[in-house]
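The chains shown are only part of the set, and none of them has been moved.
Think of it as A, B and C in the order they're written, each chain with its own count starting at 1.
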Amino acid sequence: MKRIGILTSGGDAPGMNAAIRAVVRSCIYHDIEVYGIYYGYQGLIDGEIKQLDIGSVGDIIQKGGTMLFSSRSEDFKTEEGQQKAIEQLNHYGIEGLVIIGGDGSFKGAKKLTEKGYPCIGIPGTIDNDIAGTDYTIGFDTALNTVIDAVDKIRDTATSHERIYVIEAMGRDAGDLALWAGLAGGAESILIPEIKTSYDEVIQKIKRGHERGKRHSIIMLAEGAGNAYDIADRIKDQLNFSTRVTILGHTQRGGSPSAYDRVIASRFGAFAIELLLNGKQGRMVGLENNQFVDHDLTGNFDKNNQEIEELYNLSSQLSI
Amino acid sequence: MKRIGILTSGGDAPGMNAAIRAVVRSCIYHDIEVYGIYYGYQGLIDGEIKQLDIGSVGDIIQKGGTMLFSSRSEDFKTEEGQQKAIEQLNHYGIEGLVIIGGDGSFKGAKKLTEKGYPCIGIPGTIDNDIAGTDYTIGFDTALNTVIDAVDKIRDTATSHERIYVIEAMGRDAGDLALWAGLAGGAESILIPEIKTSYDEVIQKIKRGHERGKRHSIIMLAEGAGNAYDIADRIKDQLNFSTRVTILGHTQRGGSPSAYDRVIASRFGAFAIELLLNGKQGRMVGLENNQFVDHDLTGNFDKNNQEIEELYNLSSQLSI
Amino acid sequence: MKRIGILTSGGDAPGMNAAIRAVVRSCIYHDIEVYGIYYGYQGLIDGEIKQLDIGSVGDIIQKGGTMLFSSRSEDFKTEEGQQKAIEQLNHYGIEGLVIIGGDGSFKGAKKLTEKGYPCIGIPGTIDNDIAGTDYTIGFDTALNTVIDAVDKIRDTATSHERIYVIEAMGRDAGDLALWAGLAGGAESILIPEIKTSYDEVIQKIKRGHERGKRHSIIMLAEGAGNAYDIADRIKDQLNFSTRVTILGHTQRGGSPSAYDRVIASRFGAFAIELLLNGKQGRMVGLENNQFVDHDLTGNFDKNNQEIEELYNLSSQLSI
């Protein structure tokens, strides 16, 4: 393999730049040329492609977002779009690809692999919801962003009798809200994986209040309810003052944490190692502290055991 | 004057602890006893009062919130409540008071002064909306919290074609949203003081898009509109993807910035100086970099000239 | 077991408070009384002991340092000191103990266990240098503190032709400097585990300069050299301007990161579980993402394989 392409796809996540840097410099270390494909699969179709050298990835390890930009591409879902992508790969002489992104991005990588262009996927999303790896790039940074918000609210919370609802990202996955709730000492946590009725939350607040608790923080994954609905219900039933914070896309940004940078760097170097060893259609992962690789679109069931353990621990500690 | 009381009232703000520390230590420096009154005017009525020494205010200068807690008191608005407060002051032998808070808190301070208990007010609120001073404690910290959110969104914004709406605090005052919009490089700013229609915002986004701009950040003071309404209008009229962030009470927390700590310390020491010089019914302020004092409930019109200048500058720079 | 004591010993580390909170609340959850022993083993000897309830550990999860304070005790190394400690345990009816600290602290815990007072150790030190666990509380926070410094220096480094030397903690262990060097993109890393001569560092800088590199960052563990010596050597031999940063005890402070809080919480709950299951003389650990327990003073050789891998990766990526 003489020439490798790299792209980021789907939602961006802090740490993607560290992975890009590792891919680029590992290629150069192994005397392979490396091409950056800008704007994800759409950019591949449109030929937004440029060779990268050592300096191209200087001073990016500490930056949020992705220097290659990202996008979602409808075109690439069509046979025609994929054909154009392949023409670009041929035009640039790119023989293999590294794709940084989530489940959706990996489907595209699988397609390209099947058509003769070996791909390796690197899991990158703040949701930490990709089966086959314990960790996805961006999760740790996003988590620290969320607990920073919780800490700030806690400062002011102690001064007032009030209930705070904080909404974190996570339509289908509660990892972010759960870890943040545990790390932030939230009184209640609502996540998609574990059904909790608003009434249970309200009863817990009521019991806390009877024991003298003057304020409570409720951490909510966006997929587990609506922050304003919960706040209204609490106000209606308990007549407590409530305040809502919607963190939104602040969770996607920020300088990546040390952990995200290190794991991203290792994923990037490992992806190149796999390609050089003739592997294809694989994603890299971290399982029980070991770097592993799996079929790109393997049908893994995400194990919810840790989620239940952390949820129970949080309940035990937030009494 | 032998014994002084101190309380914080209304919404808390980062830096209040630095002011408390300065009041307490300035008293001790001048051989005056100082009593902390917890939970604002309500705590004064209820007798939540304790003597403070040097150590009481150790290691608090860096902490958010207020170590004396705060509250809003309906009781204190009644003649009966004020009578009870005075009984407590007599009981503890407190001859003068320092009140840290906003306009509402100063009305109570005025009342106590009129009844023979000299008060000095220290302006503390993240809104920076107290007439008679260019600065209120907490504003700088809150501002940095808001721009931290803007910066994080900017990281991810560059990767996608999308419009972001960020709602900052400020029901009647736009300082926070305006400074944050300028410092964060927001494309549009909506504040209560300057009427901007949703249509103007939408037209600006449209023009920007035609010039190739792929993303825009709209900074909104809560008193100038509803973030979800704006986002919906943009989506309806321009068919752009939109995302909303509601910062909420995160803006009230956090370790105070250096500027807040220094100004709060100076306000605190100056308040004690005024009391010792026999002044009463005054609030301390900072005007044109000079420490001044004014009548506690003077009817100042807030000068909106700086707001207009900054608004125009922001428009000029966010082209 | 009806009554458990908890203390922190040796150097403090961010996250210790989260562990204390978890120990206290897990005890209460299991209807066990819990006593805080202040100032480590010295406080145990001196009887600085107080019962803790749910509220005692409220709002501490986000705080640096340890609410129980710490100390090093010469007295406890003597038979007499240990005897006094045991008298205090008997006096307070404390039947088991949780000790948060490092190797030295665990030796004391071993002693107490042998004398009939079952102890469980929780590894807490920013150095991450305790054998038998992949992780020690505080490491992640310290690491992020170090890379924050590296990032700041990088901002200014790009503007000037200059060599920066940053000294991180680590007399015998290079984890902090190594991870920080990798995460910060340092050009050279010097750690105790891997011999690197000053000359190698200087040659690398020289080669980089010949390729057009205008600035370099050297990350140094304090046990691997002297920052000023290296800086002087570079200046002498290459005539480059150099600047030194000594991070010192800033690395011990700061609000704990999310990861530190979660792991500390899990360690704390797990320690109580072990005590309740009749285990004694054990330390909790995290190995390959599993929570394990080992003999408190087991003679583990720390595996340096990961250190070598990360060091090589860093060399490969900082070309």
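The working rule: a contact is a pair of C-beta atoms (placed from the backbone, for glycine too) under 8 Å apart; a residue touches a chain by one contact, two chains touch by 3 or more.
Please read all numbers here as calculations on a predicted model, not as lab measurements.
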Total copies in the full complex, given that 3 are placed here: 4
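Here is the rule we use: only the chains that are shown with their structure count from here on.
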Which word fits how the chains touch one another: line, ring, star, complete or other? line
Which chain lies the greatest distance away from chain A when centres are computed from Cα atoms alone? B
CA centre of chain A versus CA centre of chain C: separation in Å? 28
Roughly how far is chain B from chain C, centre to centre by C-alpha average, rounded to an integer in Å? 38
Multi-chain contacts in chain C: which residues touch at least two other chains? none
Show me the residue ranges of chain B that touch chain A in the complex, using the header's touch definition. 8, 12, 14, 63-66, 69-71, 145, 149, 151-161, 164, 243-254
Given the complex with chain C, which residues does chain A contribute to the contact? 18, 21-22, 25-26, 28-29, 54, 59, 61-62, 134, 140, 143-144, 146-147, 150-151, 154, 158, 179-180, 182-185, 255, 257-259, 261-262, 265-266, 269, 287-290, 310, 313, 316-319
